[in-house]
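A single protein chain has been omitted; all remaining protein chains appear in their positions.
Our next item is subunit A:
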Amino acid sequence: MPPIENDTGKNELKTQIQQLIDSNQVMVFSKSYCPYCVQVKDLFKELKIECNVMELDLMENGTNYQEMLLEMTGQRTVPQVFVNKTHVGGCDKTMQAHKDGSLQQLLSGETQAYDYDLIVIGGGSGGLACSKEAALLGKKVMVLDFVVPTPKGTSWGLGGTCVNVGCIPKKLMHQTALLATAIQDARKFGWEFDESVKHNWETMKTAVNNYIGSLNWGYRVSLRDKKVEYVNAYAEFVEPHKIKATNKRGKETFYTAARFVLATGERPRYLGIPGDKEYCITSDDLFSLPYCPGKTLVIGASYVALECGGFLAGLGLDVTVMVRSILLRGFDQDMANRAGEHMETHGVKFIRKFVPIKIEELEAGSPGRLKVTAKSTETDEIIEGEYNTVLIAVGRNACTDKIGLDKAGVRVNPKNGKIPVNDEEQTNVPHIYAIGDILEGKWELTPVAIQAGKLLARRLYGGSAVKCDYINVPTTVFTPLEYGACGLSEEKATELYGQENIEVYHSLFWPLEFTVPNRDNNRCYAKIICNKLDNDRVIGFHYLGPNAGEVTQGFGAAMKCGATKEQLDTTIGIHPTCAEVFTTLDVTKRSGGDITQSGC
């Protein structure tokens, strides 16, 4: 059969196909030998749904049909599945639709048109990545973002925690503190300068926030350019497929969507003691604080607490950290304690095994004076202290309690507000997904949320099957001496494999840059954990030293490739660097051998 050349023939064929689509609940264009077509036909058989099948390979003018279908749907391959006049797609799309419930919905005739293909709740790293990717794949997408001001009234723009009150300002302020050390070192390297060096908080704050302003705008522009509809309003479910959006003027609008992604993130937790919300600040307030915080008490030993306490001390402020039990829960404790000790030797005071019970204002001001009363976790001892600023950093709560999840039937862990999902970020409600910090048992890291969001959109709308890999995620804590890690902590490795089956190699080291200023000798520390049962594969990587993020990133890639101890040993080091220490680790922790370093 030759291709149809004239338009009349073409139009006739198109009408024929359209009639088939319109008159059958399920219409499948197939080829009799194609295994994917068989899979689809079997699915409908299994569902006991009658479907009309046209085997194109058994028809005289089958190729013409296929050409016309390409023109009509943009899809060349078979099977092509239509349910209640809607083009579902090929085999993968049909199976996916079956899995997430949208096929059942199409079959039941509930073809009510939703306003959007996808609504993403939360304009942070994960939500933005997911919404932009979905729009790129041709879907109609809306993203809603709304920042509820802190008790102190702090608020910010589009982009979520990382951009506004997390990674970005944190690292810039950490850099500010590192520069102070560099200035001190500079004299030892021969730089001569007379003026006393001072730091101006407001200059730093303004510069940092100007940069953030440009990022907020950049996100807004990229949503426009990628045709994602953005609404600055608070979203909550009123029905499984419907949300209510309330803007800052209190105006309510309702939107519906076929699918939803929850990406609402977390906010700092308060203590629930007298005076905490009235007088204390959190990391949500710190980075845009209009005045220098002065003498500061940091409550908590989370990474947020140690990073903030660290850079405040680096700016020359009097900083105390009040710790209930341990530093950096969940991280390798050997490393956490070393990072803490370094802070202590650089003037940060630690009050251990105490919890605050009351905060009182002695004097208002910018900053004012606060009195903190704290109680021992072990005895009846009560202590009091006076500070200009009290920063609470005792953890974060998932923002899942006020978004109407009960109305949508989404299951939430009542203990921590986190949302359990399967390995495809799907909640118990098939058309609702969740990504980012609100996931139960997953990393609370921006790049993880971005990756999960992107891959989710590609699976939903791009026919991809790639899932987000939450294993061997590298990360860095920007304490004054930075701590980079990838894989398992020593505690976790011991728990999983048993002490006898792991080998820990470690070493202290002295960065060349520290030698001339003669500081921090034998403070930096490198450690890897190897699985003896698996070819000495590296299952834990830990680095305490300068530029930890830069060092850890590459080793993270190596671990993704399954690097072994032998492969690290045969890697040539770059001299003189800190990272080269990982190519020459030969002392095991078990041996108790000397790990102090001297010379080349």
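We adopt the following convention: a residue touches a chain if its C-beta (ideal position, glycine included) is under 8 Å from a C-beta of that chain, and two chains touch if they have at least 3 such contacts; residues count from 1.
What we mean here is this: contacts and distances are computed from a predicted model.
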Margin query: As a check of understanding, state which of "Thioredoxin, mitochondrial", "EKC/KEOPS complex subunit CGI121", "Ubiquitin-related modifier 1 homolog" or "Cytoplasmic tRNA 2-thiolation protein 1" is the UniProt name of the chain not shown.
Written below: "Thioredoxin, mitochondrial"
Check: Which is it among A:Gly9, A:Gly74, A:Pro149 or A:Gly218 that touches the chain not included here?
Finding: A:Gly218
Check: Of A:Gln104, A:Asn209, A:Asn501 or A:Asn521, which residue touches the hidden chain?
Finding: A:Asn209
Next item on the list: Considering the whole complex rather than only what is displayed, give the residues of subunit A touching the chain that is not shown.
Entry: 157, 209-222, 224-225
